[in-house]
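The complex appears here minus one protein chain, its other protein chains still in place.
Per-chain residue numbering starts at 1, and chain names A and B are given in the order in which the chains are listed.
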Amino acid sequence: MVPGLLFFIIYKYIPMLGIVVAFKDVAPFDGVAEIISAPWVGFRHFQNFFSSVFFWEVLHNTVVISLLYLVLGFPAPIIFALVINEVTHLRFKKVIQTISYLPHFLSMVVVAGMVTNLCSPNGGLINAIIEFFGGEPVFFLGSNQHIRGVITLTAIWQEIGWGSIIYLAALTGISAELYEAATVDGAGRWKRLIHITLPGIMPIISIMFILQIGKVLDAGFERVLLLYNPSVYQNADIIDTFVYRKGINELQYSFSTAVGLFKSVIAFVLITGTNWVTKKLGQETLW
Amino acid sequence: MKKTKRVLACLTAVLLLGMAGCGGGSNAPSEGTVGGGTGSAGSGVTATEAPSEEPVKLIYFFQPPANYQPTDSAVLQKIRARILEDTNVDVEFILAPIDNTEYNNKLNLMLAGGEQLDIFLTNGWEDLQRNGVLADLTDVLKEYPELTDVFGNAMEAMKTNDNKIWGIPRNGDAVHYPVWIRKDWLDELGLEVPKTIDEFETVLKAFKENDLAGNGKTIPMLTSFENLPHCLLGAYTENGTGVYTSPDGLMMPFFMDPGYKDMLTELNDWYKDGLIDKETFIYKDNQRIDLIKQGRVGAAVLWFSRVSLNEQELKKLVPEAEYVIASLEGPKGKAETVNAYARFPIGISTAPGTTGYVISGKCKDVDAAIRVLNWGFTNTGNYITSRYGIEGEGWQWADKDAGVFDLLVPQTGDEYCMYKGLVTEMAVRESISPNEKHVEYIYGKEIVNFDRAKYPPDGGIHFDMKTIYDTVPNVSDILRIYQEESIKFITGARPLSEYDAYIESLKKSGMDQLALEVTKQVEAATK
Partner (left out) sequence: MKRKRAVSERIADFFIYAGLISLALIFLIPFWMVLVTSVVSESERLSRGLLIMYPRKLDFSAYQTILSKNSQIVSAYGITLMRTVVGTACNLLVTSMLAYGLSKKTLPFRKTITLGIFFTSIFNPGLIPAFLAVKYTGLYDSFGAFIVPNLVVVWWMLILRNFFMQIPDELEEAALIDGASPVTVLFKIILPLSLPSLTTIGMFYAVWHWNSWFDGMIYISSSKLFPVQVVLKNIISASMVENLDLLAGSVPPPLEAVKSAAIMVSTLPILAVYPFVQKYFVKGIMVGSVKG
């Protein structure tokens, strides 16, 4: 265990001292000496962040987009894994699995480009279908109502295949004997699913759930950055994109560290809370 | 057990590699050339006189161009040797990321970590200077009058208010934002190149009705939110994108001018009539470029190179296609605003003056660094050599006086070209260029045709942005409101009757304090 611990001490804990940057005024190219001698500004960066006209909107967007993904995107790989598990034809199973990883490997830049083309009101595929059925073209990427949906669906598309890997691994750990016993007792497919399969992967589901909750304030920075534009800032500007624009314009290294700290604290609270609740429910937890 | 042994072997290998790698860090003489040649300064140098001192070793942080293809290492050796021979400086380059954000990230990290980085390009020298990262070049440059002469007025771009010089500018004042129009379409419709905004509108309507791109794919006007005001605002406001002075003498960002609303109103009409592409504010730049290359765009109200670098490709599809510049005028005068080398940056996306080559404050021999820069900037032959290799091998003069040369090898990676900028690009050109329009624009000096545009009143003033960000903590809110709401007004998502409410919201986010601070700084600078 020792090498692991050593790693953490050197590469994670000591750099954490760098968190003081959040409380000072530091430029992005300052070295250690400069960081130590930089002026201490206390909570000013935090106040700066909270006092922005857009603070609540940005926070709200971040949470909503994350929750959307949690509700729709979290179960998706699980269901996918379960469905694949039902397939008995080995070759088919392998092929489908490999294909499902492809979206994960496409870089976000490419995916964003494709989504933009697909959703274009000027000849994009989706609008072409809508018009075929007699509807009016919808300006998906320019509409506040639709942008969150686009972001979430893109995220699901990208991660459903790759996310299912861990569940499929867990599924192989469920002993075949249990299934056979159940079948002998007359349990149909559905019953087997509910009483054997699901409980069998519940531990891993519970862990993944806790981890996902911890990401609530993240909401997929690169994806949003590439898909959003000023017309939809209202519903799509998240904490990270807000900070990013500020950083580009103002070279605000300390500010982004401060906001990062804020996000971490919230994430920590959420994870601890969820962990506690999960424990009470008798499921697997992080500690 | 075999597995453990294998793993242990791997670990040992890693440790050894790690240690070996540490030893061979970025300062080893044989690194820095692609493919790891055996290059040391001595190869290929037939010195006419033996250098009397040790050559100075300097590091150049090289940002590759977008279509980077590494240069042949033999050629690189020769260039390096040539620079060494002429200046007694051994220049090694470190490959930086191409993307601007990554480049700046890496640059900042290297500076923070204290890595040796002597010469580098930056688009924010003022901040670096304020934090003491740069070397003061004022005294050294006195020894190189040719260098300062070659830049002339543009040198002001790199001076702080106390007249100290901190770098070599990449650009000076320039006009970057023309309105490009398809001449072949105008000809086909029997129209003249428009000279006023009203004529421009007529042309756009004609483009739309006649659908010259076919299949309803014509885009009469394509633009981007960032570029738009630079191209058109001058027609509606006194100062274009320069600071606006209110009747009570306060100076503030250009979008506070009441004329800005007039522009929004006009654009809103055009948008409603389908003269502006519906997705124009959503596209990423490479999508706009694709539209131009496909021949769908009638008027490109964009940064000049969107058209100039891509017209050649368009001609492959549509041989008679050609874009020309329309110098438009409106009720308040010329539509375009000159991109001054220094100006108030809020609302402007690229102020060219903050870009330049700078020398790190930790550089051990600033004079040597300037020697290297002087080598390329004051001698066009050297500039070309730094890009393509030795004269006679990589290139040769076709017309030396006019600065035209024949390129004998395919495009290179420009690794040693520390001399990019308006000055060199206006002085020489390839005899045959893959981007003829672009060369015409720059070498043909259209880029400094100031008659086309208005000069902003705050041009030439260096602003202390740090104080501004400290006094007005929510500048990014102002920017976001400006962007978001302007687009809404243009697309009609928000009725123009709410314009006053929009101005109010800008004030609530600190516009008044901003105005006070800007006025203060302008007055201090113009005293």
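Of note:
As a convention for this text, a contact is a pair of C-beta atoms (placed from the backbone, for glycine too) under 8 Å apart; a residue touches a chain by one contact, two chains touch by 3 or more.
Worth saying up front: this structure is predicted, and the values here are computed from it rather than measured.
From the set B:T87, B:N227, B:T380 or B:T491, the residue in touch with the chain omitted from the display is B:N227, counting the whole complex. Interface note for the absent chain: among A:F50, A:F105 or A:W276, the touching residue is A:F105. In the complete assembly, the contact with the undisplayed chain comes from A:I96, out of A:L70, A:I96 or A:A182. With the whole complex as reference, residues 1, 3-4, 6-7, 10-11, 13-15, 17-22, 24-26, 31-32, 34-36, 63-72, 94-95, 97-103, 105-106, 108-110, 112-115, 121-123, 170, 224, 226-227, 284-286, 289-290, 293-294, 303, 305, 309-310, 313, 316-317, 349-350, 355, 414, 420, 435, 438 of chain B touch the missing chain. The chain not displayed touches chain A at residues 1, 3-5, 7-8, 10-19, 21, 28, 30-32, 35, 80, 83-84, 86-87, 92, 94-103, 105-107, 109-111, 114, 117, 123, 125, 157, 161, 165-166, 168-170, 172-173, 175-177, 183, 188-189, 203-204, 207, 211, 214, 226, 253, 256-257, 260-261, 264, 267-268, 271, 284, 286-287.
Just so it is clear, only the chains that are shown with their structure count from here on.
Averaged C-alpha coordinates put the centre of chain A at 35 Å from the centre of chain B.
Taken in their complex, chain B has these residues touching chain A: 101, 104-105, 107-109, 111-114, 124, 127-128, 131, 133, 217, 225, 277-279, 281-284, 286-287, 465, 469, 473-477, 479-481, 483-484, 487-488, 491, 493, 505, 508-509. By the touch criterion stated above, chain A contacts chain B in their complex at residues 27-31, 34, 48, 51-54, 112-113, 116, 120-123, 139, 141-142, 226, 229-231, 233-234, 237, 242, 245-246, 248-253.
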